[in-house]
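To start, the structure itself, in structure tokens.
Note that this complex is displayed minus one protein chain, with the remaining chains in position.
Let's turn to subunit A:
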Amino acid sequence: MHVPDGFIDAPVSVAAGVVAVGAVAVSLRGARRELDERTAPLAGLVAAFIFAVQMLNFPVAAGTSGHLMGGALAAILVGPYTGVLCVSVVLLMQGVFFADGGLTALGVNITVMGVVTVLVAYGLFRLLTGVLPRTRRSATASAFVAALISVPAAAAAFTLLYWVGGTTDVPIGKVFTAMVGVHTLIGIGEAVITALTVGAVLAVRPDLVHGVSGLAAPLKLRVDGELVDAPAAPRDPGPPLAARSTRGFWITGLVSAFLLAGVVSFYASTDLDGLERVAADQGIDETAEEHGAADSPLAEYGVGGITNTRLSGGLAGVIGVSATVVVGTGVFWVVRRRHDHDPAPHGQDRDAASGPAPDRASGPDRGPAPAPDRDPGPDRAPGHRRDQGDA
């Protein structure tokens, strides 16, 4: 989705730049709270991780492959502020050094790919983990949904910017349908990989996943051949964070849910015929075929939007509707079930906000954080990690 120069006109680019600067400024303050003085090295290394993971290609089918965008993953793993910061730095470096995304479009890119993706993904993730029972499986499922929605949400945000400041009068309905449709498909891949990655990290170092807490297994000591519970490590009290309300997350989540509903309802009313007919009449299918592996979604706009318009448009509609139905039903089901079993589910939400703080606040003067499932060693093959964490 790297927008090049000249795609969005100058005034809107500047406005998006102002938004991006504001978001980065807020994130700089917030990231200090998330990471203390470790902000620079940790955020830098996480940015390097995102940069690297964007090169990890996932074979899809028939010789094409996709790659991760990483916004949702970053938000869930390191928190929203650090997530925005990391994605922004990656985009800045890509723009300056790799000419990937225009310099004047940097604000647009950061706003769309950094801010919108991270906000939607993190909001949804917190919303779902707050509602679902607190298990590793539901955290993985929440990561799936969060990543699934965040990609088309970013596409919708791009369409909005294009609507305001696009340099060409492509009918906005078509842009919206094609962008969101294609990105729903991309979002599925992103969602699967993000969920699996979050699951893999949860299995080994659950304390490192910022979005969830309380999943770490209690520390056991082996005394005379028997496993006994270790005495609770003295934890730093974290009163300021405990008082923090989770309302913001809930509101963000609800807004995203409404966005999803809006997206889906749009499908019901959008006429796909025009684009299809143009594509079929002109016989331009061949020109668009090659770029399935190209990393810009606007190339994929060509593939999904033109080559298989009927297929992808219809498919995206179906997927959108079913995703809403599945999410809605799932939320309803879980809420009802929790009311049956657990009379006071609201206490957990507060814990969720305050939980990770003590572990993460371990500065240099403290011992290592009580991480029970310590990574066994760097030399193991990555495929074995999941088994390791369950010990």
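Assume a contact is a pair of C-beta atoms (placed from the backbone, for glycine too) under 8 Å apart; a residue touches a chain by one contact, two chains touch by 3 or more; residues count from 1.
The rule is simple: contacts and distances are computed from a predicted model.
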{"item": "Name of the absent chain as recorded in UniProt (options \"Zn-dependent protease\", \"ABC transporter permease\", \"NADH-quinone oxidoreductase subunit K\" or \"Integral membrane transport protein\")", "value": "\"Integral membrane transport protein\""}
{"item": "Residue of A:Leu92, A:Leu185 or A:Val212 touching the missing chain in the full complex", "value": "A:Leu92"}
{"item": "Residue in contact with the excluded chain [from A:Leu77, A:Leu127, A:Val151 or A:Val180]", "value": "A:Leu77"}
{"item": "Residue numbers in subunit A that touch the chain omitted from display", "value": "4-7, 9-10, 13, 24-25, 28, 32, 37-49, 51-53, 55-56, 58-61, 68, 73, 77-78, 85-86, 89-90, 92-93, 95-100, 102-104, 167-171, 174, 192-193, 195-201, 203-205, 208, 274-275, 278-279, 282, 284, 287-288, 290-291, 294-296, 298-299, 301-302, 306, 364, 375, 378, 381-383, 385-386"}
